[in-house]
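One chain of protein is taken out of this complex; the other chains stay put.
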Amino acid sequence: MSQDIYVLIEHNQGQVAEISYVMLAAGRQLAGIHGSQLFAMLLGYQAQGLSLDIAADKLLYIDHPALKEFAQDAYLLTLTEIIKSRQPRVVLFGNTTIGSDIAGAVSIALGLDLASSCRYFTSDGKFVSQICGGKIMAEGNLSSGTTLLTMVPGGYKPEEGQSEHPPVIENFSPPVLDNLRIKNIKFIQPESFDIDISKESILISVGRGIQTRDNLELAENLANSLGGVVCASRPVIDQGWLPTTRLVGKSGKHVKPKVYIALGISGAPEHVEAITGSETIIAINTDPKAPIFDIATYGTETDLFDLIDVLVEKVEAAKAS
Amino acid sequence: MKIVVFVKLVPDLVEELTVDPGGTTLDTTWLRMIINEFDDHAVEQAILLKEKTSTQVIVIAPDFDGVDEVLFTACAKGADQIIKLTGDFSSINNHALARAVASRIKILQPDLVLTGVQANNDIDGSIGPALAACLNQPFVGYVSGVTLEDNTAIVQKEYPGGVIAEMSITLPAVLGIQAAEQPPRYVAVSKVRQVMKTSNIDEQPLDELDNSGFPEVTRMFQSETSAHAEMITGSPDEIADRLVSVFKEKGILQRTNR
Partner (left out) sequence: MPERIDFWGIPENWGSPAFYVYSLMFLAAAILLIRFYLRARLWWKVGRPGFHWNHLLQRLGRVINYGILQTKVLSQRYPGLMHASIAWSFFVFFLGTGLATIDSHFYKILVGIPYLLHKLVMDVFVVIFFIGAGLAVFRRFIQKPPRLTISSGFTWSLALTILIVLGGLLTESLRLAVEKPSWAWWSPIGWLVAKLWISTEASSATLTNWHLVIWVAHLLIVVITIITLPVSTLLHIITGPANIFFSNPDRKPGRLSPIPENSKAEPIYSDSLRNLSWMQFLSADACTECGRCQDVCPAYAAGTSLNPKILILNLRDALKQDASSILHGNTNTHLLIGEWIKENALWSCTTCMACVYECPILINHIDTIVDMRRHLVIKGQMDGELQAALENFGRYGNSFGQSDRMRARWTQTITPKIKDARREQVEYLWFVGDYASYNPTLSDITIKTAEIFNKIGLDYGLLYDAERNSGNDIRRIGEEGLYEMLMEKNVAAIEKCHFQTIITTDPHSYNTLKNEYPINQDKRILHYTELLDQLISSGRLKFRKKLGIKATYHDPCYIGRYNEIYAAPRQVIQATGCELIEMPRHAERAFCCGAGGGRIWMPEGDVKERPSEIRIREAVELDGVSHFIVACPKDITMFRDAVKTTGNEDKIAVKDLIELVHAAL
C-alpha cells in the first residue's frame, strides 16, 4: 500500500467546485504527516483544461465520454479501479452531491473504512467530523488500510488548495464503461432574473426563527435602511416565502458579503458552509447554544422581534446625523 | 411495481445533546429519537408515486424507541406494508445497517428503493449509496423529483446553486431523497390510532451485524466554542447602538442627509 493522498476533484458543467480546493488543502496536510504525495483525480471528458490551478503534486486524469458529467455508476467503476491499482492511504471526497453519492458505494464495494462530514484533521492525522447539525464533533483514527473520507468546508481555506504551478498530469486509462445504468439527460438552470446574492455586499438573512411570511417585512425594513438585500435559509425558501435565487447554503448560493446578518438562523452546517467567506457575520438568535454563534463575528442572544424595529430606527437616525 | 422505503430514527436536535461518559457515543438517556426528516420526504415521495402509478409501498425501519409510531404513520399515509427490523442497535452504523437491510431487500425484490439522502448522525457516510452497493444497484442522491416509466426512473438531482440535473436510471435502483415533490403530508392522530388497531407491523429479526467499514471513533465532544462570536448583551436599545457602531466601522452606513 502507498502512503499517497488522493483527492477527487469535483466539477460540474465545466466548473471546478470550491470543495475541491478545500480537500487539496486538507490533503496537503495529510501528505505532510505521511510524508507522501498528493494526487488529484479528475474524471471527465476532454476536461484537462479544468485542472490548471490545483495545488497537487500529480493529476491523475481519466478521460471517457461516460465521465463527461457526474454519473454515480461510471464514477464508481472508475474509482474502484484506481483505488485497487494505486492503493492510496487516504481518498478524500466532498461531502457533496457528488462525493456523498459515491464514497459509501466505494467503501462497501472495496471493504474500506469511510468517515463522513470531516471538517479538519488534527496535527497527528486524526479526522474530526461534525455530526448532529454541527452540535457534536467526532474524532477518530484513520484505519490501517485505505481510508475514505468525505469533507465539509470550513476547516481549510480554499486558496490553500490553489496553485499557479500546474501539477504533472498522468493519464489513467478508464475501465470498460458500458451497460451503464445512469444517464444525464439535461441540466436545468435556476431562474436567473433575480438579484445575484453572491455579489451583494450587505445581506440580511432570515431563518425559521422569523416564523411567518408576514414577518419578512421586518427583514425588508432592515435591508432597506442598510441598503442590503434579503436572503434566507432553506426552511424559509421551502415555504415559498422568497424565491430560490435567495437561498444561501449548500443547495443555494455561497455568499461573501461585507456584512451578513443572520436573523433566527441556527447555523446548520449546510447553511454555514456558504457564509464563511463573509467579512463580518452578525447572528441574532434566542438560543445561546445555536451553532451560528460559533462562526459569527458578533452575536446577540435576543429576540429578533424585539430588536429589529429598534435597530432600523437607530440606523435611520445614524444615517441622518 | 414495488417500492421499498428505508427509514431510520435520528436524535432530535431540539434536545440538548450530550456525550456519553464513555466519550465515544451520544448520551442516550435524554435523547429523543425522531424520524430523519429526509426519510420522511422519501416516504412522501413513495406515496406520491403510489398515487400516480399504483405501486406497492413497503416501509422498513430498524427498531428504535418510537419506531412503531413512525411506521404506523407511514401506513396511515398509504404504505401497504410496514416492517420493523429487530436486533441490538446500540452501536449501529450505516455500514452494518446497509448490509443487513440489503439482505432483507433482496428477498422483497423491489423495483425501487428510496431513502433519505442523509441523516444528522451519519458518521460513516449516508446509507443510500452503501445500500445500493450491497444490492449492486445504481444510486442517485439529492433527488427532489421522481417519475417512473417502464423500467426506468427519471429523477431530478439537485446541484449547488439551484442547478438541477435530469437523469434517467435503469431499475432496480436506489435513490437518496432530499425533498419530495410536495412537503410530507399531515396525518391526523386519530387516523394513526385507527391504523394501530387495524394494521400489523411485520417484525423481522436481523442477522449478525457486520460493522466493517465503520471508522474508529476515539472521542466525541460538543462543538468547540473557542471561535465564538463576541456576544453583545443588554437591552434591545443598547444592542442596536452597538450594532450601529459596527455598521459604521464597516463603512456601510450611507448618509442620507435629508
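By written order: A and B. Residues from 1 in each chain.
Keep in mind that, in the parts below, a contact is a pair of C-beta atoms (placed from the backbone, for glycine too) under 8 Å apart; a residue touches a chain by one contact, two chains touch by 3 or more.
Every value quoted in this text rests on a predicted model; they were computed, and no experiment measured them.
Asker: Among the chains you can see, which ones touch the chain that has been omitted?
Answerer: Touch partners of the hidden chain, whole complex considered, are A, B.
Asker: Decide which residue listed in A:D53, A:E220 or A:D303 touches the omitted chain of the complex.
Answerer: Considering the complete complex, A:D303 is the one touching the chain left out.
Asker: Using the document's contact rule, name the residues of chain B that touch the chain not shown here.
Answerer: 12, 14-16, 30, 32, 34, 183, 185-193
Asker: Suppose we count only contacts with the excluded chain; which residues of chain A make the list?
Answerer: Within chain A, the residues touching the omitted chain are 212-214, 239, 286, 303, 305-306, 309.
Everything that follows uses one rule, which is that only the chains that are shown with their structure count from here on.
Asker: Which whole number of Å gives the spacing of the CA centres of chain A and chain B?
Answerer: 19
Asker: What residues on chain A touch chain B, complex-wise?
Answerer: Result: residues 12-13, 17, 69-73, 76, 96-97, 100-109, 111-117, 126-127, 129-143, 147-148, 150, 181-190, 201-202, 226-227, 238, 244-245, 247, 250-254, 258-259, 279-283, 289, 291, 293-302, 306-307, 310-311, 313-315, 318-320 of chain A touch chain B.
Asker: With touch defined as at the start, can you tell me which chain B residues reach chain A in the complex?
Answerer: Where chain B meets chain A, its residues are 11, 13, 16-17, 19, 26, 94-95, 98-99, 117-118, 120-130, 132-134, 137-142, 154, 156-170, 173, 176, 178-179, 183, 212-225, 227-233, 236-237, 239-241, 243-244, 246-248, 250, 252-258.
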